[in-house]
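Left out: one protein chain. Kept in place: all the others.
Our next item is subunit A:
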Amino acid sequence: MQIRPILATLKHHKAGTLLIALQIALTLAIVCNALFIIHQRLAHLSQPTGLDESHLLVIQNQWANKPTKGDISSLLADDLATLRKVPGVANAYATDGYPLSSGGITYGIGHSPDKLNFVSNTAIYFADENALPTLGLKLVAGRNFRSDEIGEIGGRDKIAPQVLIITSELARRLFPGESAVGKMAYVSDKPSIIIGVVERMQTPYVDSAMAQWSDCSTLMPFHQLVTPTNYVVRAQPGQLDDVAKRVRAALYAANRLRVISPEDGVKTFAQVRAQAYKSDRGMAILMASISVILLAITAAGIVGLTSFWVGQRRKQIGVRRALGATRHDILSYFLTENLLIGVGGVLLGGVLALGLNLWLMKQFEMARLAPGYVLAGVVTLLLLGQCAVLAPALRASNVPPVEATRSV
């Protein structure tokens, strides 16, 4: 295939050529950044919490009339007993927060009582001996809390636990290359002994600012005697929906001086997850729809302009056919022409894509675009161009040689 005559022809259609190339370039720039955002967001929202989510639901409970610390102690015990009696409930415990709950306590944990000199941030979850079996956390070393280790603390009491269970990621940061079980760590000015390590338990936050330590959590053996409090309930297999319908009524039947929001007081963990990652999923949907529409519009634009060119050059095509060019020659002429414009477009588009990414990085603290995305975008757009040009090119190849002899 001769490229030189194609280039010579394109020179006569500067405006059209430039417009198609520009459109391909802009589309590439936007689509690869959009794909990159989609991938990042999907990676973010598929991060595992470490919990057996499909069997869990959470209840946010607030007692009316501001009970004292002593009152709450018995109210909490009664509620947990009530929950365990609900048909279909396998286990339950009370806590201040849970993964993806988006609010909770954060501490520094380290090797000295100096609070400014910590090794890592860590989310703090209050737990009892039922927390691990309820959440379905996998203990990889050491042991669970014993019931006699569970203490009680008020809202502003000093938190200085004797024993801790931490996640394996936190263990790795505190004691790289060694087993953490039996070692000491400081979360207060007194040392605590690490008695167990769980494989994984995500922090309550999905914010990118806290992504650095999203698997660094610490379980502390306390019932926190404050209101509101959260109950995490594990349902027996297949009973989650039934349990979700029953628990609120059961708790109110036992004691009605409480508030469990009828709208979102009881949530399955699937709902918790959907809520936590709503904006990530939304961004992915938006970027995907923008990309699809953009590719469709670009393809349609190529079809439109090429059809126009074919219409304009019917006579020349006829002449070439009369001079011996085969249908295949005509077809490959238009395909090559489109490929040349496409290559020009993607070259410019690649630069634009990186430029847009740099700008997004600066403005929105986004990561650097991996070259794979640009490459994928380039291949997509070149293929799209070839597909779009196929129909008009086929029409061109069907122009009969006799066209050369017709005037108008």
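Basically, a contact is a pair of C-beta atoms (placed from the backbone, for glycine too) under 8 Å apart; a residue touches a chain by one contact, two chains touch by 3 or more; residues count from 1.
Basically, contacts and distances are computed from a predicted model.
According to its UniProt record, the chain left out of view corresponds to "ABC transporter permease" among "Sarcosine oxidase subunit alpha", "ABC transporter permease", "Hydrogenase expression/formation protein HypE" or "Bifunctional protein PyrR". Looking at A:77, A:211, A:270 or A:297, the residue that reaches the missing chain in the full complex is A:297. Note on the undisplayed chain: of the listed residues A:42, A:347 or A:360, the one touching it is A:360. Among A:257, A:270, A:367 or A:383, only A:257 touches the chain left out of the display. In the complete complex, the hidden chain is touched by one of A:283, A:317, A:374 or A:396, namely A:283. Although one chain is not shown, part of subunit A still touches it, namely residues 15-16, 19-20, 22-23, 26-27, 29-30, 33-34, 37, 62-66, 115-116, 155-158, 188-189, 226, 228, 252, 256-259, 261, 278-279, 282-283, 285-287, 290, 293-294, 297-298, 300-301, 304-305, 307-309, 311-312, 356, 360, 363-365, 407-408.
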